[in-house]
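Every protein chain of the complex appears in place save one, which is left out.
And now, subunit A:
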């Protein structure tokens, strides 16, 4: 019983760590959860490299889930990761085929939760990747201005100094223009889907 308790403690510690972007938590996650998943993939016609890829994808799904704030661990973390990995691996294997058979999966409930998590992850990841690439595509000085202000949280006066703007109003106008451009680029792509 004490072991089960400590497992849950470790799980929630890892989840908190990931929320904070703690590298130690990621390492611990790897050490504890990667071997059984790698084993599962290698035993199912996979290579070690593919196992690595699948596991990274799985961790990203977990990351999305944690950062969307609605993550409540209904089972052990291992169970969740295993189900997600399995689902991803199955998708990978049946890539190119029209449909894969959901009923080939043993624990149905767990796999549904995993499937939902994956779909959610895919939607969010697509949006955020687009955001990232839009920002990177802006060019200087817009990218840095927006990055410094919105992501780093620097004050406008710092930004003024950094870029040599003579007054804060110029900087503010510049920032606003940049933001509008970013929105334009971002939604142009979004609407083109």
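Convention: a residue touches a chain if its C-beta (ideal position, glycine included) is under 8 Å from a C-beta of that chain, and two chains touch if they have at least 3 such contacts; residues count from 1.
Heads up, the rule we're going with is that contacts and distances are computed from a predicted model.
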item	value
Undepicted complex member, UniProt protein name, chosen from "Trypsin-like peptidase domain-containing protein", "V/A-type H+-transporting ATPase subunit B", "Tripartite tricarboxylate transporter permease" or "Phosphocarrier protein"	"Trypsin-like peptidase domain-containing protein"
Residue, one of A:34, A:80 or A:165, that touches the chain absent here	A:34
Touching residue (missing chain; options A:16, A:116, A:132 or A:158)	A:132
Interface with the undisplayed chain - residues on subunit A	18, 21, 23, 26-27, 30-31, 34, 48, 52, 55-56, 59-60, 63, 67, 125, 127-129, 131-132, 135, 146-147, 149-151, 153, 172-173, 176, 179, 183
